[in-house]
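The chains shown are only part of the set, and none of them has been moved.
So that you can tell them apart, the chains are marked A and B in the order they are listed, and the count of residues begins at 1 in each.
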Amino acid sequence: MPTILGQNQYGKAENRLVRITRDGTTHHIKDLNVSIALSGDMDDVHHCGSNAHVLPTDTTKNTVYAFAKEHGVASAEQFGIHLARHFVTSQETIHRARVRIEEYAWERIPRGGDGREHSFVRSGRERRVCEITYDGGRWQVIAGLTDLTVLNSTDSEFWGYVKDRYTTLKEAYDRILATDVSARWRYRWSADAAPMPDWDAAYARARAEILAAFAGTYSLSLQQTLHRMGTAVIESGDLVDEIRFSLPNNHHFLVDLEPFGLKNDNEVYFAADRPYGLIEATVLREGAEALIPVDLTLV
Amino acid sequence: MPTILGQNQYGKAENRLVRITRDGTTHHIKDLNVSIALSGDMDDVHHCGSNAHVLPTDTTKNTVYAFAKEHGVASAEQFGIHLARHFVTSQETIHRARVRIEEYAWERIPRGGDGREHSFVRSGRERRVCEITYDGGRWQVIAGLTDLTVLNSTDSEFWGYVKDRYTTLKEAYDRILATDVSARWRYRWSADAAPMPDWDAAYARARAEILAAFAGTYSLSLQQTLHRMGTAVIESGDLVDEIRFSLPNNHHFLVDLEPFGLKNDNEVYFAADRPYGLIEATVLREGAEALIPVDLTLV
């Protein structure tokens, strides 16, 4: 046979789990989208359809819901660690598990103080994500966010660039800078022996550093802003070793109002959809390995 | 010719406008998606392609951007009123204008107190909308929101319903109630002579009433909750005469954990995508006309 089987994985994707915890009349909610990917000794199922080594994807789904009851959902990261460990340690044929979780934020709807706290409204536009990978020995814990939309209405320039035959862009000394931040960062934690960080606090800190760096950087290019955001996250503690960003440059074009006898003094913009600049880069703590996939985006 | 031309309209849809207002180093942002629809004396363009009565859609787009400079954007509603009045009063062949605007919310990114306030992060998940219609005589101002996602983790029941041959549903005495609120309400304002309300305050009040009624209703059916929300908005003042809701019943199914020897005490839910219940209704102030289209949704 002239072909061989390469890397492969399987599992149930997008298990939508809502976990309610009832603390008297005060309820808590966790709203997750959990995707499982398993790999291991899977040659037979590909070659001849024998499922003797295959834990069904339906079972991985059931496990998500059962674990939500048995272990609770202290955080998405901790829940993912429970799941990944389970699949690898309980099934001889599973050598590696990857658990991706997308988390949706809710905040309480204010009530009149009757102490009955069970009403929620979805909040935030970005989606919090994490990805837990375990191979029986080492852990990889990646967290991140997708589509945190930010905009500076000034303090952004773009000039001094290469000009070739196809360059028509005019230099800009005061422009809008806007992007939908997608970021993935890798935590240093990698062994069961190590104490587990406060994952929610770590996420909140990274998100806050990203926002502060975006707002606080006088930007000469989106790459510079990206680098400041990454450095800020890494320097804010010793927990993050690597961070990767994918930043669309959401163009806001100043509308030419001169035909109407009007002057557009950086006031009226057309927000374009496509095309958009796309800036991607990894920032690493010195000495750290680059492990986050280089491509957050696909056509 | 055996056919006749019925109702028709045309214009430029989805003009993406960002308007920055600079108040020293404090900037303000309005982020709108503006759609124009004009109708009038348009038989010729349909019958023989004569554009002699047609103001180009490109011109309606230019007008959006020019008016953002000339008039500013005090609120989406006021901006829409300026535009609708302009098209009807400036063009003899245009007899009716409808301006729909979708507005995106931003909040400031907190800074260190340097007084430079020009950094923003998109906030909120719902989209605020308004629709202004003017026919040269009367105004119709509709406002609303789309996809305000809310959830009560208790205080919802569903029982006592009709049972026929195809009914298998078990009665529920404690269930999750969740929906994405889409609502459109009609303001009483209908003539240039009347003083213009504070549109932003009116929107905020309606949104707050909807949230409070959702949270505060012990629900025996989503229809009941809908009716309470509508009544709350109308009774909160004398500005809203009519409100229409389209409420998907976002089903959360209790996962059966008994096969795993576990008891699911209203803790672990599967959040389903489709199908979903869909509850739609109009609530009117006594004596008011029903003018909001009865169908907010399409297949």
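Methods note: a residue touches a chain if its C-beta (ideal position, glycine included) is under 8 Å from a C-beta of that chain, and two chains touch if they have at least 3 such contacts.
Keep in mind it's a predicted model, so treat the numbers as computed, not measured.
Asker: With 2 chains shown in place, count up the copies in the whole assembly for me.
Answerer: The entire assembly in this structure file is built from 4 identical chains.
Following the convention adopted for this analysis, only the chains that are shown with their structure count from here on.
Asker: Could you work out how far the Cα centre of chain A sits from that of chain B, in whole Å?
Answerer: 30
Asker: Going by the contact rule at the top, pick out the chain A residues touching chain B in the complex.
Answerer: Within the complex, chain A contacts chain B at residues 15-22, 27, 29, 31, 62, 65-66, 68-70, 106, 109, 111-112, 116, 118-125, 148-155, 176, 211-212, 214-216, 252, 255, 257, 259-260, 262, 264, 266-273.
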